[in-house]
Structures are given as structure tokens and as C-alpha cells.
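A single protein chain has been omitted; all remaining protein chains appear in their positions.
Now for subunit A:
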Amino acid sequence: MGFGPGRSQSFFLVLAAARSEKLGGRGSHVQIGYEWQMCFFVCLLISCWFLGERNNLETGRKRIPSCSSSSKAVLGEGTMTYFPEEVVEHIFSFLPAQRDRNTVSLVCKVWYEIERLSRRSVFVGNCYAVRAERVALRFPNVRALTVKGKPHFADFNLVPPDWGGYAGPWIEAAARGCVGLEELRMKRMVVSDESLELLSRSFPRFRALVLISCEGFSTDGLAAIASHCKLLSELDLQENEVEDRGPRWLSCFPDSCTSLVSLNFACIKGEVNAGLNLSYAPTLDASDLTKMISRCVKLQRLWVLDCISDKGLQVVASSCKDLQELRVFPSDFYVAGYSAVTEEGLVAISLGCPKLNSLLYFCHQMTNAALITVAKNCPNFTRFRLCILEPGKPDVMTNQPLDEGFGAIVRECKGLRRLSISGLLTDKVFMYIGKYAKQLEMLSIAFAGDSDKGMMHVMNGCKNLRKLEIRDSPFGDAALLGNVAKYETMRSLWMSSCNVTLKGCQVLASKMPMLNIEVINEWDGCNEMEENHGELPKVEKLYVYRTTAGARDDAPNFVKIL
């Protein structure tokens, strides 16, 4: 009795359901569903075994019916016709996670078809990883689409303008193939007014638009959205570069518009109880600030400027016991010396806020001792981003690199998914990261490391790494080419001002045809040659990503795709 597709189908169903129970697990809805699923699985298993036996008896030998052939015969014989498609689709509806849905799609063609036609939400982490038309064709009934464009370092002006990330092709493809679209979320993309106009006219049930760190549009585009999206309930614009052509667009919402529930185009967002964003308020008096915060005992998320000072953070630590996310931004970028927050504030927070799991902390100084203490106090970090403003600055007490401090973080925080490191760091910190940060998905490196070994530790050790972004670090071709298969498991790699040469990139391109190797040079190659006096020219900026779409056709002339 073979382990045919019938068996594998039920196996996957059980697996997927178990996973979704672990992931979902909230509310009675899933509980009921889980019990329901168990009944199906029992029936499924029995019928699998039965039909498997029957097949063997008929032919007298092991026959594994091929489910991959799309002939009608398969549909007639396969176990899944025991259940109508609607039932299978209903079972799939308990698998909201995209990863699980991708998995069930792989089992057989029937499941692929059922899954794709019932997929409601699609997330595209890199707009150049797949063609927009292909997504629209595969998922015609999608209701919520999320697309991300430029790499993260574009936030800090490291990606030249006109690099790409155009929303147009996505909106056009959706307009052609996915008219039921209700929600669109875009991050770091270039969106034109024409695209917004098309969006506003193409989807009769459209209700939610979220644009984060996008550019290329004006308030005219917003006017189109306001005018034509009759069911709009959410318009969320965060940190976009919008050309302001006046407030007229606000009056474009029709008088009869009763649907708008959430409108956010200011910097402040979130309720006071759940979250407080004071990171755009530099003139708030420090004592007023701390008085206010000391009353926010239910605060879960706090964004502030560093003028809150260590004292202020101590108040936060003693008042906000539910705090989960803290971001402390620098208020004066160019003046060193006077440090508003130090390692002491961070230690105080770690002592007082045991639920803290997400941190972004800008400061002028740090010590290993403080980081080790923080790691012990807060082992629940999932996101830990520390930015010491002076690049390469050592432990301010011992003058040592901060390897041990960050080492403690990755060792204690077993669930760490995102990490940004700074200060003086040697290859040792990368050894720790590769050894301990097994759940790490995103790593940001700047001005760190001694040699290729550093990057190699990360590439070889971090099994779940998806995004790696590096700037101004001494990693070269050996590191780039040390584990080429790894890039297929990652979304992207960014390297700027490192020691990678064009030759190294070419070798990578030849070994890995499923990657796009983008070499971004903003000035002529000949300038590079002169400066290097015959040495191999170093690549200024490198962006590597896996893709099924091949080289993109909208690249500007300063981007070379190998």
C-alpha cells in the first residue's frame, strides 16, 4: 500500500491544521473549526486507506494514482472528490497564513486550483520578486494586496531616486484581473496620481488604502480616491512624500460619505491607552512629559525623543508595566557630547518593563555590562535595534568592542527576529549571532566587523535569515560567494560601501540565475577606474534578491542587472 497522494493530502491537512492551531488559536471560532477538521481528517484517513486498498486490488499491484495529471480521470478517482470543493475550500479558510496556503498549493493541482481561487490576501515582500500579472492571474479573487518596493535602506537616502519600485504595474494588473480588490497596502513604492486615479475607478468594493513611505503622488491623487471610492473606510498615509496641492482634496469626500472610519495622515496615531507617539514633539517640557507618562499605566507602545532623558525613562519604567514597544529617537542629530539618554535609561526600562519585546533606541553611548543586564532582564525581545550615534564607538567604560553585549542579547533572546547592531564590533559578534540567533529574520549591520569571516558566520548560522542589509563594513567577494545557495532562501541582501567587487558580483550572477544582482553606481564607471589605479573597482551599492520575474525592465541607467 503506497503512500499515494491520498495519504499525502491528508498528511498535509493534518500538518497544516496543527500549525494553524498553534499560530491562530484565538477565539472560539478556531476551536470549533479544529474539532470539525478532526472529523474530516478521520473520515479522510479512513477513505484514503480504503481507496488505496481498492486501487491495489483492482490492478493487482501498487499503483500510485498521479494527481499531477490534470485529466478528468484523476478528478473522478481522487479521494478529494469525496468532499466537494467548497468543503476543501472551507478547510483551507482555517489557514490564513500565506506560508501555509503556499504549502497546500504544492500538494496537487486540484488543491492548487482550489487554493488560488479562494485566496483572499496576498503579501508580496519584494515587488520585483514576481511579475504583477502573474499574481493577478493566479489570485483573481484576492481582496487584500500588500506590496513592498524599495529596500529598507532607502529610508536613509542610500537608494538613489528613480531606482524603481513603481506601483503602476501592480495597480494596472489588479485592475485587469482582480476587480474584487478591497484593500491595498504599499510600502516604499512610487505611486503616481494616475495610478491612484486608476485605483479609485477600478474596484467598486475598495475600502482601505495604506501607503507607508511612498512617494510620487500629490493631493490630486488623494482627491481621486476621496471622490470615487464610495466605500472607503480606511485611508492611512504614513511618512509619505506627498506633493501638497492644497487642502481641496479633503472636500472631495462626498457629503454622503458615512463609511470613513479611520483617517490617518498625521504623524500621531494610535490611542493613548495602547500607544503614544511623541516622537515629533521636541518642545514638550521634560517634566511635563514625564508627568503625563506616569499616568499612562496601561501604555503598551511608546515613541519618544531622547530629550526624555534617563530620568524620564526611569519614570516610564516605574509606571508603564505593560509596555511592549519602546522607541527613543534622537532629537539633535549633529551635536555629540550631550547625551540625553544613555545605557542607564535602557537598563532602567529593562528592569521595570518585563513585557518589553520591541526596542528601537538611539543613544550616544553604551556598555557591554548594560546590554548583558538588559538581556537577562528582557529575554522576550523579538525586535532589538540599538543605534549608537557615533559609528564604531566602543564600550564607553571599558573601551572594548560591544561584542559581548550583543552576544548576550542573541543568546538570551531566543525569539529574536530582528536585530540592528552598532558601535565598535569585531567578527566575534557575528560569531555569536550565527551561533545563537536561530530565529533571526532581519539583520542590519553598519560600520562593523573585521573580515569576510564576520558575514560568513551570519550566512551560515542564521537559518531563518530573510533580509540582510550591510553598510560600510569590510566584507568582500569571499563573503558574498561563501554560501550562494543561501540567497535562494532569503528575500534580499543589501551591501553598500563594502569591499565587494564587480567580478564577485558577476561570479554570483553566473552561479545563481534565479537571483537579480543589481549593481547600483551613481557615477560613471570611469571615475571608479581612475581612483582605483587598476585595482578591481569596488561596487558602491549592491542589491541581491531572488526572483521569478527575471531582470526587471524598469531599471534606470545607473543600475546594472547582472
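Everything that follows uses one rule, which is that contacts are C-beta pairs under 8 Å (C-beta built on N, C-alpha and C of every residue); 3 or more make two chains touch, one makes a residue touch a chain; residues count from 1.
Note that in this section contacts and distances are computed from a predicted model.
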_Chain excluded from display, named as in UniProt, from "Small ribosomal subunit protein uS9m", "Auxin-responsive protein", "Dynein axonemal intermediate chain 4" or "Proteasome subunit beta"_ = "Auxin-responsive protein"
_Candidate in contact with the missing chain, chosen from A:Ser105, A:Ser200, A:Thr219 or A:Ser279_ = A:Ser279
*Taking the entire complex into account, which one of A:Glu86, A:Glu243 or A:Glu390 touches the absent chain?*
A:Glu390
*Options A:Glu86, A:Glu241 or A:Glu488, residue touching the unrepresented chain*: A:Glu241
*Which of A:Asn126, A:Ser213, A:Thr342 or A:Thr501 sits in contact with the chain that's absent?*
A:Ser213
_Touch list for subunit A against the chain that is not drawn_ = 153, 155-158, 160-161, 213, 239-241, 267, 279-283, 305, 329-331, 333-336, 362, 387, 389-391, 420, 444, 446, 471-472, 522-523
